[in-house]
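All protein chains but one are shown in place.
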Amino acid sequence: MTISKTEIPYILAVACEDRPGIVARITGVIFEEGGNIAESQQFDDSLSGRFFSRIAFTPSGPGFDEARLRARLQALMAEFDADYRFERADVRRRVVILASKQDHCLADLLYRARTGDLAMDVVAVVSNHPISVYGSLNFGSVPFHHFPVLDGDKRAQERRISALIETLNADLVILARYMQILSDEFSAELNGRCINIHHSFLPGFKGARPYHQAFERGVKLIGATAHYVTGDLDEGPIIVQDVEAVSHRDLPDTLVRKGRDIERRVLARAVRYHIEDRVFVNGRTSVVFPD
Amino acid sequence: MTISKTEIPYILAVACEDRPGIVARITGVIFEEGGNIAESQQFDDSLSGRFFSRIAFTPSGPGFDEARLRARLQALMAEFDADYRFERADVRRRVVILASKQDHCLADLLYRARTGDLAMDVVAVVSNHPISVYGSLNFGSVPFHHFPVLDGDKRAQERRISALIETLNADLVILARYMQILSDEFSAELNGRCINIHHSFLPGFKGARPYHQAFERGVKLIGATAHYVTGDLDEGPIIVQDVEAVSHRDLPDTLVRKGRDIERRVLARAVRYHIEDRVFVNGRTSVVFPD
Amino acid sequence: MTISKTEIPYILAVACEDRPGIVARITGVIFEEGGNIAESQQFDDSLSGRFFSRIAFTPSGPGFDEARLRARLQALMAEFDADYRFERADVRRRVVILASKQDHCLADLLYRARTGDLAMDVVAVVSNHPISVYGSLNFGSVPFHHFPVLDGDKRAQERRISALIETLNADLVILARYMQILSDEFSAELNGRCINIHHSFLPGFKGARPYHQAFERGVKLIGATAHYVTGDLDEGPIIVQDVEAVSHRDLPDTLVRKGRDIERRVLARAVRYHIEDRVFVNGRTSVVFPD
Partner (left out) sequence: MTISKTEIPYILAVACEDRPGIVARITGVIFEEGGNIAESQQFDDSLSGRFFSRIAFTPSGPGFDEARLRARLQALMAEFDADYRFERADVRRRVVILASKQDHCLADLLYRARTGDLAMDVVAVVSNHPISVYGSLNFGSVPFHHFPVLDGDKRAQERRISALIETLNADLVILARYMQILSDEFSAELNGRCINIHHSFLPGFKGARPYHQAFERGVKLIGATAHYVTGDLDEGPIIVQDVEAVSHRDLPDTLVRKGRDIERRVLARAVRYHIEDRVFVNGRTSVVFPD
């Protein structure tokens, strides 16, 4: 029953149309196949009629047969017409990070991946700038790709990124302050498997130089929002938000500086939730089962 | 599937020794008897070997038979040797509030009960001071009892409170800044059904005048902790904690004033979690399923 | 040098065009007239060219002559063409509260005024609803005025409120969830001496039912903003903002309920800052010297 280091849990994440008895059916199969549920969370959205569940369980003993359980779950998921993922917690996501000149989020993600704080494999960093702009970063064994936008042909550059993502069989793309606006086609392609981070304020400010707008309005809190990319770049389902207090002493420069700290913290948390199968897209919103 | 106003959910809260298949058994019964699970959270404590579950569900249709479901759940809970509570969410707890001169928590709880923000019935307020010290409060129809400690016989006073609690069939006792130290006997009697609030600091300060100690140490955060009363008055399982920033400008007076706001906020949240069956005592700690 | 109870400090709050030597001139006068500065904060806005200062000081001894100091400060402030306020900290503001049906902010302000937590005199509560809707409130000795909007003539009702404010010689008007949109004339009249509270989100949502919009967008934080009323009702200089975490479990109803707690907390803090002369309007923004 314990989550010890020698007993890696399995995670089953399920999203499907709600119907009576789903929980009983799923947990019944896990039980019959020798799994002990260590932690589970369900959520049933009354508006969308969707059901979401994350179940962490460990094998109860030597009789546990992963293949048979997997087959039975697959059949059940097919019956429920469910989107699901079933993996042991130590199966690492393959992650591509897109970055531009500002590297505070990139640096933080690379550090967390290297130290195991985030259990993921960064299989590529792609930038529209050459590696020389990241003089202070240690990429270690992570391949760096400089894909500039040539002759203003953004789609050509995006196709290079797409091809790389496919070649590398990447599960997740992280826009780590990537300052290119994605085309609708690329956004659609990345739908639900790409996390973006941007600044956020109460109230919201549209348009350029949002920290300057926030400064001029005298806000007392600044924040950041991590969300999935959908067709509408900055409007996809929110995963994590956080804020920090600021004051009249802050100039746009210090707001930007404080914003950087919030951005990297919020993005790291959103990535953690994603790779731990804690987030589900639910129409325009998300379901997040916190750690 | 929806939690609408016309469809009050049932809440089943269960704590028992963990064993394989508990979730499947419980959700199976609910399903078979026509309940649709709207939200559920489970937790399985690897150290204590205890299992905790809170399930909110609604009747799926006209065939729902509450009495039969109740009987089946009772049998299942007996089999699991479980502590459990099974009620519709609109069954209100009967609450006795103990207070002393400081009435910020009392005022807040009375207001929240009156307006329905906290779905509970305050069946009595007991104080070791006369009602005249609460000139600013509106008790409405809530009976007020002045039970002073006479001739230093605290146990006699506590026995009056105990008798009142029993007579009123109260489920919950709230120490709303009640400044009497409870006897070991009274604490034991209230074990698990009494919530206390006290100030808290990083680091902790023992002894008298903690805000003065915190001031002398120059802390930058002050906080409050709501917890269940056990034999050890200020050491019972923690339910809610929160903090607020303070500075060198604060004097002990302003620390106390800021502390009041944190105390009433933390206590109200802890009471909400309790009356919504979101809290389980787990040895020295607690399991809290947040709203 | 100490701020003791027997030695009430004086507060000098100054806003004027910045020029070299202001601080030296002001503190020089205070010093020469026997005042000891206990706490002071200055701020010099590089964009607006405005200077702001709050100085708390206590008389250094029996030779202190308040009248002479007041005269000298008056002359200095005239020279600087300054907006200023100079009073002992125990001179209470006269406050009129406007309220509608939702009384969580009203109840909190009345409680804080009664207990001295907020050092102000509530000289009137005005509502567009009769007192019967506030069955749960204790107005104590605070006069209640029911000023309904008759025949849709909002200006007539506003003129009654204006007349009352003038008659009562009120310093501050608080919109405690007052659900009437103020006319431009009334807003202009209250400019800088009226505090409003409203919900706030990251990102902002315009239009009706903002909590429903926030719910549909799946925000993870909800907040509140207290600000001064200007011609643009919800866009005046911000005084205080705060947020609280919410989740996919929250329905619009629970968002509204959680929002209430944030609103009353943010409004109470903004009122405290105002009555302690800690807030200065600075064009579209504000300068806030925290406690």
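As written, the chains take the letters A, B and C, and residue 1 is the first residue of each chain.
The rule is simple: a contact is a pair of C-beta atoms (placed from the backbone, for glycine too) under 8 Å apart; a residue touches a chain by one contact, two chains touch by 3 or more.
Quick caveat: nothing in here was measured; it's all calculated off a predicted structure.
With respect to the full assembly, the chain omitted from this view is in touch with A, B, C. Considering the whole complex, the residue from B:R19, B:R68, B:R209 or B:R284 that touches the absent chain is B:R284.
Looking at subunit B, the residues touching the absent chain are 43, 45-46, 200-204, 216-221, 223, 225, 237-243, 247-249, 251, 282, 284-288, 290.
Think of the hidden chain as still there; on subunit A it touches residues 3, 39, 103-104, 107, 111, 114-115, 117, 136-138, 140, 247, 249-251, 254, 257, 260-261, 265, 290-291.
Residues of subunit C that touch the chain left out of view are 1-4, 18, 20-21, 23-24, 27-28, 30-31, 34, 36-44, 46-47, 49, 60.
In this text, only the chains that are shown with their structure count from here on.
When chain pairs are compared by their number of contacting C-beta pairs, A-C comes first. Averaged C-alpha coordinates put the centre of subunit B at 35 Å from the centre of subunit C. Note on chain placement: the centre of subunit A and the centre of subunit C lie 41 Å apart, centres being C-alpha means. For subunit B, the set of residues that touch two or more other chains comprises 3, 39.
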